[in-house]
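Missing here: one protein chain of the complex. Every other protein chain is in place.
Note that the chains are named A and B in the order they appear, and that numbering of residues resets to 1 at the start of each chain.
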Amino acid sequence: MDKKDIDEIEHQMKLANEGLPENERDLFADARPSKVESQNRYFERFRNWARSRSLWMLAFGTGCGATEIRPLMTSRYDMFRYGIAPRPTPRQASVFIVGGYASIKTIKRIVRSYEQMQGPKYVIALGSCTINGGMYYDSYNTIKRLDYYIPVDVYITGCMPRPEALIAGFNRLKEKIRAGECEGMNKYAENFDWYKNNQKQIIKDWNMPDYNW
Amino acid sequence: MTDISKSKYRNFDSDRSKYPVMENGKPVIDLDSHRFTKIWQGPQHPGVTGNMSVELIVSGDEIVDAKTHVGYLHRSFEKLMERRKYIQCFPIVCRICVPEPDTNEYCVSAAMEDLAGITVPEKAQWLRTLNLEMSRVGSFLMWLGGQANSLGMGAIGQWTIGMRDFWLDLFEEMTGGRVYHMYMIPGGVRKDLPDGFKGRARKLIIRTRRLLQDVENTFFYNTIIKSRLHDLGIITPDMVDEYGIVGPNARASGKGYDIRINNPYVKYDELDLKMITSTGSDAFARAEVRYRELHQSLDLISQILDRIPEEGNIQAKLPNVLHWKIPAGQTYVKAESTRGEHGFYMVSDGSEYPRRVFARGASYTHAITLLETLAVNISISDLAALMVSLHTCPPEIER
Partner (left out) sequence: MDQLFNRISRMIKLEGSTKQRDDLYFITVRKEQLELLLSHLKNYEGFTHLAFLQAVDYIENNEFQLTYMLYNYDNRVNLGIKVFIDRDKSEMTSIHKLWPHAWQYQRELHELFGIDFPGSPRVHESFVLEGWEEIPPMRRDFDTKAYTERTFYPRPGRFTKDPKEYMKEKLYGNFAESPEIRKNND
C-alpha cells in the first residue's frame, strides 16, 4: 500500500470533533477506541478470575435505583466482603451501575463517564426502565432502551430491586466474567459508529469530544 | 438582604490582597484573568445530594459565584398524569420524591377526595397518619447519615441507614413494598395492619432510641462538627418570606410554620405535638431541629399505636375506578414532609383524565435561589455540608 492510501485510511479513522470550538480541537483526542485482544488464553482466564473478585463500582446515582445501593454498604448486606467498593472517579472504577431511568441530560453524562472508564469495564442495568422504558414509556425525556447507547452486560429486573437481588446480579456478572463473555469494551469499539449515531440522535447539543477519553 | 459574612470564622475581609476585587459588595469576575477558575460540582460527584450540579466560580478556595443546574431527573410527571386515568396515577406519583414517597401518595389521594367529595373512614385516617410518620422517620435517618458523611464521618451513616433498613422491613409488612408503597388510594388505604405489627413496631422504636443516643453522643457533642457547622449558611428571619423558605430551615431561624399544627390534616389535631423551633439559624441549629423532630416522630408513632381502633372500615366505597369522572374543580392540598411544605395542585374538568397536576416540592426554592445566595464566601469543602444541611432533594424540583 502506498503512502496516499495509508494517509487516507488514517484520515478516515480520525474523529471529527465538531461539537468543540475550533481553537480547542487539538487539546482533545481524536482517535477511535480500539479493540483489545489478549494473547495468552490461560493467562486471560486467570486475569478474569482476579477481575471478578474485585469489582470497583462508580458512585453515580443516576436515578431511583441509587436508593437501594446505599443500604448495600451497611452491615446487613455488606458488599465490601465481595470486593465491591464505591469509587468517586471513573478512572478508578470498573463497574457502572445505571440505576433506573436515564433522562437525556443524564445519558450525556453517563456516556461521558462510561467512555472515561478504563477497560475492561462492565455495565449493570438496574430496574425495568432500562429494558423498555418502564412506567415512563411515553415520556419525552427518558430513554427507552439502554443498550442502544452503551453496551450492557447484566439486567436486574424490579422496581426497585431489593439489595439481595442486586447481590444476585453481581454474582451473575462474576460468572459471566469468569466465562469470558463480558466483552462490553470490545463491542463498543467495534460498533462505535452505530452507538455514536444513536447517541447523537437524542443528545442534540453535543459540546464535548466524540470520544471522551 | 442581610450581610451574611458577619461571623468571625467565615470573614474573608481581613487579608484580601490575593482575593478578588470587590465593587458594591460583589466581586468583579473576569474569567480570562486567570485568577478565577470555573468548576462544576457536577452530577457524578459524591458530594451532591442526588443528581444535581452546581457551577462554581472559585478564587483559590473561596467560592465567588454559584449557579445550580437541575433537570437530570426530569421525567415530566405532569404530562404523564394527563394521559392516565385517575387511579392509574398512583404508581407514578410515588416516584416524585425518592427518600419519602408517602407524602406524594397522601397529597394526590386527598386532592381527589377533595374534588370528588369522598370522606375517609376513621381507621383509614389513623393508618394514614402512621404511614406518614414512619416515612418521616426513615427520611430523617437517611438525612443524618448524609450530613455526617458530607463532613467526613462515615460511621453515623452506616448506623442510621442500617437502622432504617428495619423500618423498611416494617413497611414491607404493612404495605408490601420496601421503598415504594402505593398504600394510600382515594377513599382510604389498601390493607389492614398484620398481626403482631404493633409489638414489633414498639420494639423497633426502643431500639431506634438507643441508637439515637449513640448518634447524639458522637455527632452533637463533637468539637469538629460543631466548629464546621457553626455559622454555615445563616438564614435570617426576614429571608424566609423573600425566598419562600419552608420546613426545618425556616423553623431553625425562629419562624414557626408547621402544617401539622397550622392546618392539621389526618388526625394530627388529636395528637399531642408541639412546634420545634430554634434561634440559631445556622447549620448546627438545623441539625438540632431535625434531630428533635425525629424524636417527636417516634413519640407520635407510639401515640398512634395506642390509639388505632381495632375495628373499622379501611376504605370508603368508590365508583368503578376505571371509568371514574371527577367533577370540575381546582384544589391545593399540603402535607408536611421532612423538607417542608409539599403540596399538590390538581385541576379537573369532568372527564376521566386529570387536566393538570402540579407537585410543589419543598426544596424548589431551597436548592436554587437559597443555595446560590448562601454558597458565596464559603470554601469549597463546605459546599456539600451546606447542601445537605438545606436538605435539597432534586427529584421533587424537576419532577
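The rule we apply is simple: contacts are C-beta pairs under 8 Å (C-beta built on N, C-alpha and C of every residue); 3 or more make two chains touch, one makes a residue touch a chain.
Keep in mind the model is a prediction, meaning the values are calculated, not measured.
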Residue among B:S59, B:S76 or B:Q158 that touches the chain left out of view: B:S76
In subunit A, positions touching the absent partner: 104-105, 108, 131-133, 137-141, 143-145, 148, 198, 201-205
Subunit B, residues in touch with the chain not shown (by the definition above): 70-71, 74, 76, 78-80, 82-83, 114, 241-244, 257, 262-263, 322, 329-332, 334, 341, 343, 345, 347, 355-356, 358, 360, 364-365, 368-369, 398
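Everything below uses one rule, namely that only the chains that are shown with their structure count from here on.
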Centroid distance [mean C-alpha coordinates] between subunit B and subunit A, Å: 32
Residues of subunit B that touch subunit A when the two form their complex: 42-46, 50-51, 71-76, 79-80, 83, 91-92, 95, 98-99, 142, 158, 161-162, 164-165, 178-180
Touching residues (chain side subunit A, partner subunit B) in the complex: 58-64, 66-68, 70-71, 73-76, 86, 88, 90, 101, 103, 105-106, 109, 113, 135-136, 138-142, 159-160, 162
